[in-house]
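For this view, one protein chain was removed and the others were kept in their places.
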Amino acid sequence: MNQESLGFIFINACFINNFVLAYFLGICPFLGVSGSIATASRMGAAVTFVMLISSICAFGIHTLLVAIDAPYLELISYIVVIASTVQTVEMFIKKVSPTLFRQLGIFLPLITTNCAILGLALFQTNRGYNFVQCLVYALGAGAGFTIAIVIMAGLREELDLSDVPGVVRGTALALMLAGLLSLTFTGFAGLGG
Amino acid sequence: MSAPDMKFTIEPPNSWHMIRALGGVGVLCSLLIVFTFQATLPTITRNKAEALERAIFNVIPGAATRASFQVTDSGALVSFEGEPKDEVLIYAGYDSDGRLVGVAMETQGKGFQDTIRLIYGYSPEKQQVIGMEVLESKETPGLGDKIIKDEDFLANFAALDATLTSDGSALEHPIEAVKAGQKEQPWQIDGITGATISSKAVGDILRSSTETMLPILHNQVNLLKRNES
Partner (left out) sequence: MSTSNIAPAGSNPVMDTDAFIKGLWRENPVFVQVLGMCPVLAVSNTAINALAMGVAATFVLVMSSTLVSLFRNFIPKQVRIASFILIIATFVTIVDFLIQAISLDVHKALGAFIALIVVNCIILGRAEAFASKNSLGKSILDALGMGVGFTFALLCLGIVREVLGAGTLFDIPVLGDGFQAWSIMLLPGGGFFTLGAWLLVFSIMRERKKNKAVAK
């Protein structure tokens, strides 16, 4: 049973060990969807939402697998459940709010292979969080991802208007930016200590 | 997985084929996993036991054999065999004559960057911590991670005072880490320059663990001793 306080879990997931900038999870959407602040924030919201749901499912599966003593089926169950969850969420949103569905567009299916979601499930299992801790962790991780991707989008929007050599444009530049951003976030270490 | 927006297809999907495929793949995959798990289990168990023993003997200098004990919820010590699941375990180390040399205990706590997990050895006879090894840490490379290998830092733990009060209920002087070069008392740890917070974290983790575990050990040390032959 993990002793960490809820506040610490949130700050840890959001800033100190930011999922994108410290754990390198969710790089593909981070680089691919950070073109504009508007799309970035929507992606962040979608990811946070999926994280919350997956966190709950992962907690349930883990409890079940421990009960039947088959922990080696963990990975395969997580990935199947996450994929199905995203699929179900997508169908649900399509039915309930077609406008929202159109806005999110391609993002939802992309989230399925998003390492951040699976990483969340694996980390929370490894740390032995209880149910409430899991929820807070998912919220923190989603918030951290959103913050990172929105900042990145803002930076790239600015850079689009600047005079950058053609050879550097694109992914190489994005990675350098991400490196600077990651270094900045390193400054959060020790927060809440 | 995704229900495709079907343009006109020649043949509608055959449900039986889908079920057969998914089911077949599922069964095959499960069999593969279970088979590999069973096949590698002995080797993995052995590896883990070896790693644990190496750590135990590292923090209890002079130990040649060891025995595991479980700390139950009520604080009682019970002899333990086999694979631990959730139990809190401590390890007694005996020298080649069978005498109890020390007790090794794992603990963890918040470090600078993330959780630090460590194991330390305690000698009930000398009432000192006699060894410490960091098992897992994610401290800042080049700075905080010096707590793992820095020899001067590790030397702190060869004879770190952890005397209990006369009734055995608390530490007389709680272990604490101080800035590098400022160690004056035997219960203090000389921190590493540039890794103050990580050093302090190790001190806090040790203090917290000793405050909990040593009083429990105090009255039950005899349970750990083997019949010395």
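Going by the order they are written in, the chains are A and B; count residues from 1 in each one.
Simple rule for what comes next: a residue touches a chain if its C-beta (ideal position, glycine included) is under 8 Å from a C-beta of that chain, and two chains touch if they have at least 3 such contacts.
Fair warning: this is a prediction, and the values are worked out from it, not measured in the lab.
Visitor: Which candidate, B:Thr107, B:Thr140 or B:Ser209, sits in contact with the chain we can't see?
Guide: If we include the chain that is not displayed, B:Thr140 is the one touching it.
Visitor: Touching the left-out chain: which of A:Gly26, A:Gly44 or A:Gly140?
Guide: Answer from the full complex: A:Gly26 touches the omitted chain.
Visitor: With the missing chain put back, which residues of chain A would touch it? List them for me.
Guide: Spelled out for chain A, the touching residues are 21-28, 31, 72-73, 75-76, 79-80, 83, 113-115, 118-119, 122-123, 126, 167-168, 170-176, 178-180, 182-183, 186.
Visitor: If the hidden chain were put back, which residues of chain B would touch it?
Guide: Residues of chain B in touch with the missing chain: 1-4, 13-14, 17-18, 21-22, 24-26, 29-30, 32-33, 36-37, 40, 43-44, 47-48, 51, 136, 140-143.
Simple rule for what comes next: only the chains that are shown with their structure count from here on.
Visitor: At what distance in angstrom does the C-alpha mean of chain B lie from that of chain A?
Guide: Inter-chain centre distance comes to 30 Å.
Visitor: Name, in rising order, each residue of chain A that touches chain B in their complex.
Guide: Residue positions touching the partner: 4, 8, 12, 16-17, 72-73, 76, 83-84, 87, 91, 109, 127, 186, 189-190, 193.
Visitor: Where on chain B is chain A touching in the complex?
Guide: 1-3, 29-30, 33-34, 37, 110, 112-115, 140, 197, 201
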